[in-house]
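With one protein chain held back, the other chains of the complex are shown just where they sit.
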């Protein structure tokens, strides 16, 4: 197993697990938020604009965590600095 | 075990686990949201349009996390840059 | 263990585990949704059409996650690009 | 350990675990749905036809996840394409 | 360790674990359903026929998951195609 | 380690774990059912015959899962086809 | 490590774990049943005979699961067919 | 590592773990029962004799599971048939 | 690593883990019982003698499980039959 | 495996897992906060400005934990001092 | 690794883990008891003497489990019979 | 693998895991605190200044735990005394 | 790896884990106690002296468990008898 293969394997596994594990929290958190928002809407329909606005801000904050994971996952697949270094080194070697 | 085989194996395992693990969170979160929406509908049927709209926005946000996982899984199977590199290298070697 | 065997083994294990693990979330989420729908129906029978419609949309969204897992599982068994490549390489070698 | 044995072993283990693990979610989800349906029936006996119908649709959706697992399990035992390939190769070799 | 022994060992372990793990979900789900049915009966004794009927349909659905596991377990012990193949091969070899 | 020893060891471990793990679910499920039945009896003593009958049907269904595990466990100890085959082969060899 | 030692070790470990793990479920299930019975007795002292009778039937059902585990555990220590076979073989060899 | 040492080690570990793991369930179950009994006593002091009697029967049933584990643990330390056999064999060898 | 050392190591580890793991259940169970007793005392101070008596009987039952573990732990440290046998054998050898 | 490869692999895995695991807590915590805020808004719409302000301060505090993880993850990928040292050493060696 | 080192290592690890793991249960149980006592005091301040007395008895019972673990931990560090034996043997050898 | 590489690898892994694992607790604790504060604000808007002040003190205390982890993580990456020692030793060697 | 290094490593790991794992229980138990005390104070401010006194006694009992762990941890770092023995032996050897 040369360096290139090892880095490729590691990147593949990490890219998948990062978004898979990192997506559990945001999905559950958003589910809770949406359920809370719907319960609030049913209880106080007049405040729907405030509730909806607060919900969207909150969802954006929570989604940002999933986005972080997705960004790291994409970086590892398509813009991996370690991979680039090894490829460059291999090509110039 | 040559590089090609190792990358293929890793890609297969990661592709499966990514969507499998990454799908647990969204499925549970959506289940909670839908249950919350139905409870709200039963409590306040007059606000059904607001509730349904908020639910769909929320489901879309949560589903997006599952989509991320599915996209990563598909990339690993059908558009894997590491696999393509190794195949190209093997063909030209 | 040659490449072909390894890829076959990996595909079998991953195909099974993907649908097995990936099915837990949707099944639980749907169970919660259905239980919520039934509680809503008992509380507000007049809104049964809205409740049923919302339930079906929600079930479809949740089921989609299970479908993703099933699709990946089927791809790994019957349309595995890595397997096809190895078989083709072995036949033409 | 030759290829044939390895694929056989892997298929046996995966077939068992797929239905075993994959059956936990549907069984729990259906249990929740049925319990919810019974609570609804006790609360609103007049809506029994709507409740029963919704329950059966929901059970069918949830059972489908168990069916997916059972199908994959059966495919791995009785219609395993990797096993067939290896057997054919061994017979023709 | 020859092929025959390995397949026998794997079949034994998988047969046991399949029904053991696969039985947890149905048992818990049925326990919940029965508890729900009994609570409903206590609350609304007049609807006992509907409740009992719905309970039995539900129990049948849930039990089916345990049956799947038991069937796979029995197949692995008494009608294992991989074992039969190896025995036949060994006898004819 | 010859084949016979390996199969014996595997059978012993699997027989024990099958009934041990497989008994957790039924025991908990029956505990829940009985607790539910007792709560129902306290709430509605007049329906004791219906409640008791439903409880016994439910307990029988749940106990069946434990019986499956016990049957598999006994088969592995006293009527293990793989063990019989190996013993017969060893005696005739 | 000869066959005899291996089978002895395996039997010891399995015998202990079977009753240890298999006893968790029944103990918790019985605890729940007894707590339920006591709550019912406090709520409806007049139905004490029905409650006590139902409790004892339930406890017997649940205890049966622990008995299964204890039986398997005792069989493995004092009437282990695999051990007997090996001892007999060793004595006659 | 000769047979004797291996069996001694295994017996020590199993004896300790059997009572340690097997004692968790009964302790929790009894704690629940006692708490339930005390709540019942506070609610219905007049039924204290029935409650106490039912509690003691229940505690005896639950304690029996812990006793099973303790018995197996003691058997493994002080009356281990496998150990006795090996010692006898060693003495007579 | 000679027999003596192995048995000493095993005894040390098992002695510690037995009381450590085995003490979790009783401590939690007693905590629940005491909390239940205090809630009952606050609700029904007149029944304090009955409640206290029942609590002490219950605590004794639960503590017995911890005592079992402590006894096994002490036996393994100070009266270990396997250790004694090995020491005796070593001294007389 | 030379130093460079090892550090690259370690950095990739750690970068992914840090944001994946570290994102679970903040996502769940924010979900709880948002759900709490929405429930409060529905209960007391007049205090919406205070509630929203407190929510945003709280979200900022919780998000800071996710930011810490993201910063560490980015440092490990793009500004890893250990990687830089090894590269520099390799270039100058 | 000679016997002395192995026993020293094992004793250190076990001593630490025994008090660490064994302290979780008592700490949680005592926390529950104290919380229950405080709730009872708030509900029925007149019974404070009975409540406090019962609490202290209960805390003593629960603390005894932690003391057992601490005693075993101290024995393993400062009065370890296995260590003493090995040291004595080494000194006299 | 020389000392330098090993220390670098260890530092990278530990730095990531420390902030990742150590951030779960504070994030959940802060989420609970904020949710509690919002519920209190909705219930008693007049006490908003006291509630907000207490919340901020509490958040600061909880955040301090996350800060500890972040500090240790940063120390391990940028001011690692073990790394500095090894580098210094290597440079002067 | 000589004895000294092994004992040093073991002591470091155990010292850290003892206080880390052993601190979880007390921290959670104290959190529960404090939360219970605050709820009691809000409900019955007149009994604040009794509540506070009982809380402090309880906290002291719970903190004692954490102190045990801290003491063991400090002993392992600064007064480790096994380490002292090895150092003395090494110095005098």
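Letters A, B, C, D, E, F, G, H, I, J, K, L and M mark the chains as written, and numbering starts fresh at 1 in each.
Here, a residue touches a chain if its C-beta (ideal position, glycine included) is under 8 Å from a C-beta of that chain, and two chains touch if they have at least 3 such contacts.
Computed from a prediction, not measured in an experiment: that's the story for all the values here.
Peer 1: Could I get the residues of subunit L that touch the absent chain, sorted low to high?
Peer 2: 1, 3, 6-7, 10-11, 13-15, 17-22, 24-26, 28-33, 35-37, 39-41, 43-44, 46-47, 50-51, 54-55, 57-59, 61-62, 64-66, 68-69, 72-73, 75-76, 80-82, 85-86
Peer 1: Going by the touch rule given at the top, which residues of subunit M touch the chain that is not shown?
Peer 2: 1-2, 4-5, 8-9, 11-13, 15-17, 19-21, 23-39, 41-43, 45, 48, 52, 55-56, 59, 63, 66, 69-70, 73, 77-78, 83, 87
Note that only the chains that are shown with their structure count from here on.
Peer 1: By that same contact rule, can you tell me which chains touch subunit G and subunit J alike?
Peer 2: none
Peer 1: According to the touch definition, list the chains common to the neighbour sets of subunit B and subunit D.
Peer 2: Per touch definition, common to subunit B and subunit D: C.
Peer 1: Whole-Å distance, subunit B centre to subunit I centre, using C-alpha means?
Peer 2: Roughly 48 Å separates the two chain centres.
Peer 1: Rounded to a whole Å, what is the gap between the Cα centroids of subunit B and subunit J?
Peer 2: 21
Peer 1: For subunit F, give me the residues that contact two or more of the other chains.
Peer 2: Residue numbers touching two or more other chains: 1, 11, 13, 15, 17, 19-21, 24-26, 28-33, 35-37, 39, 41, 43, 55, 59, 66, 69, 73.
Peer 1: Should the pattern of chain-chain touching be classed as line, ring, star, complete or other?
Peer 2: Topology of the interface graph: linear, an open chain of contacts.
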